[in-house]
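Before I ask anything, here is the structure I am working with.
Let's turn to chain A:
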Amino acid sequence: MSTPALELTGLKKSFGKAEIIRGIDLSIGTAERHAIIGPNGAGKSTLFNLITARFPATEGTVKLHGEDLAGLQPFQINRKGLSRSFQITNIFPAMTVFENVRCALLWSQGYKYSFWNLVNRSRQLTEGADAILDQINLLERRNLPAGTLSYAEQRALEIGITIAGGADVIMLDEPTAGMSHSETDYITDLILKVTEGKTLVMVEHDMGVVFGLADRISVLVYGEIIATGKPEDVRGDPKVQEAYLGAALEAEH
Partner candidate 1 sequence: MTDENLTTDPARPAQRMRAGSLSLTFTPWIVGGILLVLMPFIFTSNSALTIMNQMWITVIFALAYNMLLGQGGMLSFGHAVYAGVGGFACMHIMNASDFFSSLPLPVLPVFGGLFGMGLALIVGSFSTRNAGTVFAMISLGVGELIAACSVIIVAFFGGEEGISGDRTYAMPFFGNEFLQQIDVYYLTSFWVLLSAALMYLWSRTPVGRMANAVRDNPERAEFLGYSARWVRFYSFVASGFFAGVAGGLFAINYEILTEENLNTTSSGVILLVTFLGGVGFFFGPIIGAVAFTLLQTVLSLQTELWAFYAGTLFVATVMFFPGGLAGLMMMHVPAFRLGKANHLIVPYIKTLIPGFIGILGLCALVEMTFHFRHAATGDNEMTLFWTTFDSHTILPWIIAIAVTAIGLGIARATAPALKEAWNEANTAGGAA
Partner candidate 2 sequence: MKKITKLGAVSALSLIVGATAAFAENVKIAFIDPLSGPFASTGTNGLHQYEFAADYMVNQNGGVLDGQMFEIVPFDNKISPKESLIQLQVAIDQGIRYIAQGNSSGVANALTEAIDKHNRRNPDSRVLFLNYAAVDPALTNDKCNFWHFRFDANADIKMDALTDVMAKDEDLKKVYIIGQDYSFGKAVAAAAVDMLGKKRPDVEIVGNELHPIGKVKDFTPYSRKIVASGADAVITGNWGADMLGLGKSVIENGFEGPIYTYYAAGSGITAAFGESGKDRIRLISQGGINPIATEEARAAYEAFEAKYPEGNIDQSRIFNVIGMLEKAIEQAGTANDVVAVAKELEGMEYDSMWGGKIFMRPQDHQAIQDMHVAVHTDQNIDFDYDQSGFGILTESTVEMASMDSPTTCDMKRP
């Protein structure tokens, strides 16, 4: 079997005495779309933050393509091909939509901290950013300040920024939170389109999105994964039914 894109072993995190993540082992294969679900407070966002080194882990390892990420800063992890979005919209509101995407392209196109290149002069950058904008259907909003976009558009932009750098592992934190049905559909299609051939890890509450998108699902309850598997298997798992899904499914109908 090939190296998994992302592999977590014995991951734990405590804040003071409270243990939020209690030992997680999870392996996500290349080009897999993996959803993490679970009730509120289960630690899904914390898990995301541990993987991307926003918080340091108390114990355990995170491996990206077999490489241990321990001790790396978020920006170093990003450079290794892992990119994430945030639960709360996290864009550069004062910059234009175009600039938001262009900033996301800079590192991957090798500009680093250079001060001898002019960003306007690079056709590659402009075209690259426009291509992304095209993908996320924001080309018409190109020159507006990102802060003036509608909520759904900002979420789309957030996804655009996340994928722009060409990372092959994409992590999305509740991409459809707070959206109407039509907006949700729009974002779901968008995610499907832009993560083609990439590894996707997402936290999501909306079961429609989850079952529509995910190849595999992990259920996180109280800092532990109680089940991992194909959507239909998870759906049928009695433990999951008991802990979470039943209630959620009931609520949906």
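Behind the choice of candidates: all candidates are chains of the complex that A comes from, given by their letters.
The rule is short, and it goes like this: a contact is a pair of C-beta atoms (placed from the backbone, for glycine too) under 8 Å apart; a residue touches a chain by one contact, two chains touch by 3 or more; residues count from 1.
Every value quoted in this text rests on a predicted model; they were computed, and no experiment measured them.
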In this complex, work out which of 1 or 2 touches chain A. 1
In the complex, chain A residues that touch candidate 1: 52, 54, 73-76, 78-79, 83-84, 86, 90-96, 98-99, 102-104, 106-108, 111-120, 143-145, 147-148, 161, 165
